Structure formats: structure tokens, C-alpha cells
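Omission of a single protein chain aside, the complex is shown with its protein chains in their original locations.
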Amino acid sequence: MNPAAAPLPAAPIRYAGLSARTWKAIGLAALLCAAAALPFLVSSYRTFQFNLVLIYAIVLLGLNILTGYNGQISLGHGAFYAIGAYVAAILMDQFGWPYWATLPVAGAACFVFGFLFGLPALRLRGHYLALATFALAVAMPQILKYKHIEHWTGGVQGIVILKPQAPFGLGITPDQWLYLFTLAVLLVMFAIGWNLLRGRIGRALVAIRDHPVAAEAMGVPAALYKTLAFGVSALFTGVAGALGAVVVQFVAPDSFTALLSISFMIGIVIGGVASISGAFYGALFLQFVPNFADQISKAAPWAIYGVFLLAFVYLMPAGVAGFVRLAWMRMRGLRGRGETSPHRAGV
Amino acid sequence: MMKRLMLLMLGLAAASSAPAVLAQKKYDTGANDTEIRIGSTNPYSGPASAYGTIGRTEAAYFRMINDQGGINGRKITFISLDDGYSPPRTVEQVRKLVEQDQVLFLAGTLGTPPNSAIHKYVNARGIPHIFVNTGATKWGDPKNFPWTMGFNINYQAEGGIYARYILDTKPDAKIAILFQNDDYGKDYVKGLKDGLGDKAAKMIVAEASYEVTDPTVDSQIVTLKASGADTFYNVTTPKFAAQAIRKVHDMDWRPLHILNNVSLSVGSVLTPAGLDKSVGLITAAYYKDPLDPQWQNDPAMKEYSAWFRKYYPEGDIKDAFNVTGYLIAQGVVHVLKACGDDLTRANVMKQMASIRDLQLPMMLPGIKWNTSADDYFLIESAQLARFDGKEWVRFGPVLGK
Partner (left out) sequence: MEAFLHQVFSGLATGGIYASLALALVMIYQSTNHINFAQGEMAMFSTYLAWSMIDAGMPYWWAFLLTVSISFVAGVAIERIIIRPVENAPVLSVVTVFVALLVIFNSVAGWIFTYTIKTFPSPFPEQPLFGNRYVSSHELGSIGITLLVLLALYLFFRFTPLGLAMRAAAQNPLSSRLAGIRVGWMLALGWGLAAAVGAVAGMLVAPIVYLEPNMMSGVLLYAFAAALVGGIDNPFGAVVGGFLVGVLENLVGAYVIGTELKLTVALVLIVGVLLFKPAGMFGRVFVSRV
């Protein structure tokens, strides 16, 4: 029941002669224009921050495919993010690849890895799956430091990457260029995600989440879909990881601790589970709230962050996306269909 | 018109009376007649938050400087941000400091991975990145990174000091190594191995690492003892150092026990481990430890304690990390005083690279700071010391440059 999957009421309510659907399209277009114009309006430091927001949004969409829509909880997506980042960094650093060419490879590597991890995960349920994926996240930094792959990964020192310049003699800064590049990748990824989730596959994923046995009885190959969901989710995360490496210009084991995986989980809860737009809200939270907490208190910034977490979960139980949807419906004078709760089967 | 003429005349008059001063007042972004802005990052949250106290100490020291009227009448604005020891966040915070908060320079940014992430950025932009608070060797590379200079004695050099000590006193030693599985641990190990030269392969009989998430290092100590080693090179951070010292003693293993400088704190490492169990430890020291009784009546230590009680009462005086923060802050003040009224980034770096025989009171006697345009290592000497159950007894000459 994400905003996209829950179609607006059939009755053609029209505003100023245009249907709600058209208004929505106009709104999206306006938003997109604003997003594209952003790097020319704010400082390059802010551009960098919003660039990270876009990257996190891709991760959160990927994680939502798995956790939100398919009901498989993962606390290990930081590991896929790390793999994507390292694939990009190694290809650029050791083989001299251009940054853009590393993205498909990073995505493909993560897809394979995610798919393989999804196979054993089929046997695990609920908490066991959550903790098994968490184990992956915990082990990742140690694996990256391992001495026998040090000549690839740079071991504990990590890999420093050169910042790409804007091509075609465009007169824009590298920050602006990377932001626009990320935005383009994000659009592609979201288009893919949107198509996946709105169609037959999306319905199958949700069916498996809500009624696994019934879904299988209806002829949905649950095992295949579940592993594929793992693979696709990892692919999104891997692409984002590669972008993250390029933008930050550095990868090291310390960048990919278990905390990162937990942050991603928090991101989809705050943004809205099983919601496409929620990915953006979650990403904004991940990017800005920790800094805000740091500004409030140097003595115990984590405590402030924790209080923010509690506040969001209490005040917006269906995530920011759910809250916005409800507010939107209220505004339009519709009775909200109660609390939007996209969660069943324990998600 | 009249007004302008008046101004011109006034200006001329001022210029003729104090021409030197006027000519020299030069500022870059982040400094003006009343303020100097300094940026830093520290892990105030997350798993490395034990180091956050260093940043708080620095802030407390600058508060005192400001209470005393600042430096040449300019107040210090010290902006220290939390990066949680995560390199991507360090990049973000440092960009905020440089591009939004417009600091004149960065000082005391903590940790090798975080600093590695910003190394290229600050050098490309020409932002002094000084008193980098880690001991990696790469912070002393003026040819390729002229804007970066480290603070700590570099880990590899310290490892080399121990290697020489072992070669001199125990040439047929069988060495077992315990190290933290990260850049810091591996640098120390490399320093020792390089120092031992081609004898390293024969002398080192066992190596074991630990992760900061390990609850204990007991298993590692068991393995190392079983190797039959008679020398133990202990490269650990305070909690694990205390565990290791205790376990080595409890297992009746009596090796020549070399403890890295990071964990020499009497108050926060040796006391928890047991002072009796710490007897015979060897380390290379370069600053005064607040709980070491030999400094009880030392004027510098008295001053430090008084300052600590007044400006950082919520801190723990036992924690030797605070001394690091204190020294960094004093170093920054020294450089700023040397800059005078020429507060440009180039001059900050120039003054940073022209420290001559600076003996700060909290440094051990005879251990001086020296830098030059082609020597970007600040602290390059240390003195060996043995723990006698009460205090670190220094012996031998001051080693290194």
C-alpha cells in the first residue's frame, strides 16, 4: 500500500479542470526541476550534502524492495553498500576505469552477491534472518581488512579516489556535476523500481509478504521471487555504494561498520516502510539529523539523536511518507482510510 | 569631499606613526581583527567516543585563552564537530567547516581513516591541516601534501625505538605481538619489523590481532604465550591494554613486556590492570602523565591540574588523552602567536613549519618540538621508561631527533 500502489480514488475529482493524476504529474515535474536546479542555488557544501541524500535514497529504495515490499528484514545492507563502493574504488584506482563505468559492474557484483546470500536466507524467518544479515554487516569491515586481499582493498588504509571533473567542457563545478549525475542515476533507478513494484512482480512480492502460503498456492514461485528480491535490493544498494565512493573520494573499512546497516534500517522506518517517496524522507533524516544532534549537544550527541528517533516513531508511526499521505488526504477533505499501515506479516 | 580628505589625512597620519603594523595586518578567510576561527573533528558519538574527550579538552583550553583576552586581542572560535569516526562524515563536516563556517585552518582532527578521507581535499584547497591527531607516517610528507602536518610521534618511529631497544638488550629475543586490527596497530607492527630488519622473521614468533568489538583479548594472550615467546609487544588501546597486562600476569607469563605509548596512562590503564601486575613494563614516553606520582610537585602539572579543575571539571583527570588535547591546544596557541598579525593560511603553515626547540611544560624534559620546511614531523623523540609499580622511571638518553 505505497502511495503509488494505492491508486487515488476512482471518482475523478478535478481541480481547475485538471484531474488529480495530472496535478500529481505536474507536481512531480516541478519537484524534479527544483532538484535539478538545486546545485546552482546552494553552496557547494550543501550540494555535496544533497548529493549524499540522493545516494541514501537509492539505498533506501533498494532496501524497501526487500524489507518493505517483500517482508524480509535485512540489517546487513551496509555490507552491500561497502561492496559496491569497493568495486568502484578498485576499478578506478587499479584499472583506471572512469567512474561512470564502475556503476553497472558494482550493481552486477552486488546482484550476484545478494542473490547468493538470498539462497540460504530462504530458510530463515523473521528475527533469524534479521540477525543473520546483521552478522554479514558485522563481519564486513574485518573482511575488507583481511591481509590477503590487501593489495586490492588497500587494507586498513583504504583507497583514495580522484574527484571526477565535469565533462564536455561544461562550466560547472565537480560537485554540481556529480550531483546532477547522481540525480540522473537516481531517476533511472527509481524508474526501474517503480516499474518493478507497480507491476506483476510487485504484487507477487507483496503477496509473498502478506500471505506466503496462499501466494504459493496461487502459483507464485516464492523462492525465486524472494532470492530475486534480495539480488535486486543489493543491486540498488551497490550502485549507491559506488556513487558514494566517488562522491566521498575515499573508501575504508571504518566507513562501513554495522552502524551503517542499522542507519539504513532506521531510514526506511522513518521514511515509511513500503513507500517509494519514503526513501527521500528517510534519506533526509539520515543526512541531517545526526548533524543537528551534534549542534545541540557536544556532550551527548547520540542521546539527542535517540530522542529524535523516538519522536519520529511516536509522532509518525507510518513514517514521514504515511504522515504526508494522511495530511494530504485530510487536506483534500477525504476521510483518511484510517491509519495507513503497510505492514503485515511482521514487517 | 571634506570628509574624504580628513580620512585620507588621518590615514596618512596613522600610517606614518605605525607603518609596520598596518602593512603587516593580513588576513585570510577565518581571521579578522577580533576573531580567529579554527575547525576540528572528533568522535563525540559512536564506538570511538572515548577519544571525544580530547576535543573537549581543546575547547576548554581555548576558553581559557579567550578569558585571558585571546591572542593579540583576537578571540578564538573553536568549532569542533562530531564525525563518529566515520570517514564519509568527516568529509562532510570538514567541508562544512571550510566552506560554510569559513575556518582559517583545521587543527587536531582525529583518526587515520577520517584524516585520510580529507587529506587531498584540504591540500587542494590550501587549508592548513595541522596537529593531525594520529601517528601515521603519511602526515609528514611536505612535498606532496604541504598543508598537512601530524601531531603524535609517528607510530612507525616509535616501533623502531622498541626494535632498537630489543636488539640492544635482548638480541635473541622471541617476540610475540598483539595488535589492534587497524591502521594504528599495523603501523606499530611495521615500525618494529622495519627496525628489526632481516632479523624480524626469525625473532617474531607469534602475531595475534583483535577487533575493537572483541569483549576480551584473553584468547589472544593464551595463543601468544603458547608460542614460547619471551618478549611481548603490546600494541593496544587502553581497555585492551589493561586486559592484556592483567591476563599476562595471571597466566604467570613473565616476558619482557613492551607497551605502546598510547596506553601508558597510570590512572586509566595501569591502575585498573593492577599496579603490581604492571611492574616491569617498558614504554617510550614523551609527555607527563597526570597520575604519575613523580610529577606531583611539578609546577607544570600543578598548573595543568588547576586549569583542568577550573575549565573542564566534568572531565576525568586520570585520562591521559586529555594531556594530548592540552598539548595540541598549546601548540595551536604557539603557532598563532608566532603568526602575529599575518593571519593568512600560508603564514600559519609557515609558522607551523618553523618551530624551533619548543619545550612545552607538559612534555618530558628534553623532548622538544622541531619542524622545518622539509621536516613535517613535530614530535620525533621519546625516552624509554620502565614502570616500577608506582611511577614510570625514565632511563637512557632521549631517543630520536
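Note that the chains are named A and B in the order they appear, and that numbering of residues resets to 1 at the start of each chain.
Rule of thumb we're sticking to: contacts are C-beta pairs under 8 Å (C-beta built on N, C-alpha and C of every residue); 3 or more make two chains touch, one makes a residue touch a chain.
If you're wondering where the values come from, they're calculated on a predicted model, not measured in any experiment.
In terms of the touch definition stated at the top, the absent chain reaches A, B within the entire complex. Interface note for the absent chain: among B:Val222, B:Ala306, B:Ala373 or B:Val393, the touching residue is B:Val222. For the chain missing from the display, the contacting residue among B:Glu35, B:Asp214, B:Asp230 or B:Asp375 is B:Asp214, taking the whole complex into account.
Although one chain is not displayed, its contacts with chain B can still be listed: residues 45, 47, 49-50, 52-53, 181, 208-216, 218-220, 222-223, 225-226, 238-239, 242-243, 250-252, 267-269, 271-272, 314-316, 318-319.
Contact residues of chain A toward the unshown chain are 67, 73, 120, 123-128, 130-132, 134-136, 138-139, 142-143, 145-147, 212-214, 258, 262, 265-266, 268-270, 273, 299-303, 305-307, 309-310, 313-314, 317, 341, 343, 346-347.
The working rule: only the chains that are shown with their structure count from here on.
The geometric centre of chain A is 38 Å away from that of chain B, both derived from CA atoms. Residues 43-46, 48-49, 52, 138, 142, 145, 155-158, 160, 244, 248-250, 252-255, 257, 259-260, 290-291, 293-294, 298-299, 301-302, 305 of chain A touch chain B in their complex. Note for the complex: chain B touches chain A at residues 44-47, 49, 55-56, 59, 80-82, 84-89, 91-93, 95-96, 98-100, 111-114, 116-117, 119-121, 181-183, 186, 211, 213, 314.
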